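Only one protein chain is missing; all other protein chains are in place.
And now, chain A:
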Amino acid sequence: MAEIRLQNLAHSYTSTPAGPEDYAIREMNHIWEQGGAYALLGPSGCGKSTLLNIISGLLSPSEGQVMFDSKVVNELTPEHRNIAQVFQFPVVYDTMTVFDNLAFPLRNQGMAEAKIHTKVQEIAEVLDLQSLLDKKARNLTADEKQKVSMGRGLVRDDVSAILFDEPLTVIDPHLKWKLRRKLKQIHEQFNITMVYVTHDQLEASTFADKIAVMYGGQIVQFGTPRELFERPSHTFVGYFIGSPGMNLIEVTAQPGGVGFASTHFPLSETLQRGIAQAEGKSLKVGIRPEFVHVWDGPYDDAMRADVVHVEDLGTYKILTLNLDGAPIKVRLAEDKPVPEGTAYISFPGQWLMVYADEYLLEPLSEVQP
């Protein structure tokens, strides 16, 4: 059990990286605390598997340090880091029985056979594998195999952390839910640090207490699912989390706020100061479709938008609007009246985020000297 600290970590697959675009992992500092359940969320190719392999030691980072409890482990091989990893596709030892598969990591450690027996039984019970223990691993179904793969990671209770690399890709949807709950249970039971890589936001938010969103080789935000939803600190997080993603509109600085075409968004003074400092950067405003307010009828302070399209998804409706040339998605509760032709909307100030060069502009309470 350990806290995992990444210090000035960067990785490039080329030996002579010419620029930031050659890096699979751009320089980052990050801490996974002992006992946490974390998700590493991001699109394909964002570097999440690379980061995972660096933590487990399958890859050696080209720059920076990986530390387990303040001990630098860069030079340690996976077998010496004492870490468990479950891969995307199930890896079982075909010729062995399920019991022998689960016992394999323990036997490699030289544990006494009696103790192995109790440990394997314990894990088999947690994963519902008891009835399969005598079966050859090659005759299992894909999800049984993946459970065995997971079991080999979980059976060692002395591991520093368990890393999951999209472990539920090959699993049937109804079993996915079961296995995810199982993992959560195991986490609560054993209090092991777990890092779960996925590109599925639902999977991430049901498993993890805190989610790290990766984009272009960087962790762009690390927070609870709620934080990611309410205050995305990067436009990518806004776009990637939520369905549909955040509405993002390119704007320019205007006296008293920002705006585009003939639309103006007034902003607080603290934000205005932030914008003044961010001169030269590209500005965007963002608002979640859930937070756009739709008035029941014409209202003086509201903005007028044309209704382009209405999608009824059963439990809610998605409205596509045209606001001064910018497409706006709105999530409308099922019982709300659907505006026809023209909608009157407003963006509540607390949910309107301003981004400078894709990063969230924090309100500056004091004028910087």
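The criterion applied here is as follows: contacts are C-beta pairs under 8 Å (C-beta built on N, C-alpha and C of every residue); 3 or more make two chains touch, one makes a residue touch a chain; residues count from 1.
Quick note on the criterion: contacts and distances are computed from a predicted model.
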| item | value |
| --- | --- |
| Options "Sugar ABC transporter permease", "tRNA-specific 2-thiouridylase MnmA", "succinate dehydrogenase" or "Sarcosine oxidase subunit alpha family protein": UniProt name of the undisplayed chain | "Sugar ABC transporter permease" |
| Contacting the left-out chain in the complete assembly, out of A:Leu6, A:Ala24, A:Met67 or A:Ala84 | A:Ala84 |
| Option from A:Asn139, A:Asn191 or A:Gln277 whose C-beta touches the chain left out | A:Asn139 |
| Among A:Phe104, A:Phe190, A:Tyr239 or A:Trp295, residue touching the chain not depicted | A:Phe104 |
| Residues from chain A at the interface with the omitted partner, ascending | 56, 58, 77-79, 83-85, 87-89, 91, 93-97, 104-105, 108-109, 134-136, 139, 149, 152-153 |
